Structures are given as structure tokens and as C-alpha cells.
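Notes follow once the structure below has been shown.
The other protein chains are all here in position, but one chain of the complex has been omitted.
Right after this comes chain A.
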């Protein structure tokens, strides 16, 4: 098996069979194959390397203890992803106030579109001067986008991350966050609207 990157389907089968047989080497192979992407997920949610490492360790131990619940038709990557997201969200809820977040947090209500009583916007929108492809092509802009996501309040940031980055659907996101699907949709929409406004302002996207 390669030391980095996803295991091939054959390697994944060997890992699963080894895990079922209680083979220590299979556990190590599973850890080495998946630790990178899982740590990135934990880091995105927790924003702190030490917390992310703890969450990843807890997730792998949980996977080890619960390997019986891994279904044969599932993918290891997807199953582990869900476990680490779950662990990270639990930690985020538990340590909400203790986790040091470097980024300043924005007031979402100030970033939502404003309207007059007659339903017209206070500010009429103009086209952006750059496409999303052009913006995403620059490393500096990619970093700025990540920093802006980090400025959103946790309630909105987690929904945006789970839906638009981790690609979970509304039902999965609602279940993990213990919210109704309706609340997930409202928060996702507001998070996108606020971020749209931040991007437009910070990246000077209109003339």
C-alpha cells in the first residue's frame, strides 16, 4: 500500500478483512491511509491542531471498537468521515467556549441583504468582475476564502462546512447537528448570503 493517498479497492478489502480478523497491522494500514483527510476535516471544524488530533484519535478508536457496525456495502472512507465529523461536532458542542478561535467572528445579521418596505433591496446587485474559477485559481484567494468561512459564527459555519465542503446532504447534516432539516436550510442559506457579502466586499468583486 502507498503511504499516502487512498487505498486501492484491493487494499481496502484487505484492510476490512484484517480489521474483522482483529489484525493489528490492518488497523495501522487503515490509520495511515485515512489519517490525512480525516485530520483535515477535524481541523476545518475545530480550527485548532491539538483539538483536531484528539478528535482524530478518538474517531479511530471508535472505529476500532465499532468495526462490527461497518456494513460490507459501505466505503471505509465514508464511514470514517462520518465518525470523525460526529466526534468533532461533539467536541465543538462540549468545548464551545474554551476553543480558541483566532478569527474574529462576524455578526451574520449585518451581512444579510437589506430591503426597503416595498421589497426593493437597499443596494442593487451588480455582476462580479471575476468568475469563481478565476478566483479559485489563486492560492492567496483560496486562503482568504477559508479565512472568511472561519469568521462565520459556529452555528452557520458548521452547516456551511458540512453541506458545501464535506458534501453531506440536508438530512445527514440535520441528524449530526441535532437540528430539523428546515433549520439546516435556513442556516445554510444565511451562511451563503453572509459569505457572499463578505467575499464581494473583501475581494472587491464589483466595480
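Throughout what follows, a contact is a pair of C-beta atoms (placed from the backbone, for glycine too) under 8 Å apart; a residue touches a chain by one contact, two chains touch by 3 or more; residues count from 1.
Simple rule for what comes next: contacts and distances are computed from a predicted model.
The chain not displayed here is annotated in its UniProt record as "Putative zinc-finger domain-containing protein", chosen from "ParA family protein", "YfhO family protein", "ABC transporter ATP-binding protein" or "Putative zinc-finger domain-containing protein".
Across the interface with the omitted chain, chain A contributes residues 19, 22, 24, 27-28, 31-32, 35-37, 39-40, 43-44, 49, 53, 56-69, 82-83, 86-87, 90, 113, 115, 118-121, 124-128, 131-133, 135-136, 139, 141-143, 145-146, 149, 160-161, 164-165, 185, 188-189, 192-193, 195-196, 199-200, 205.
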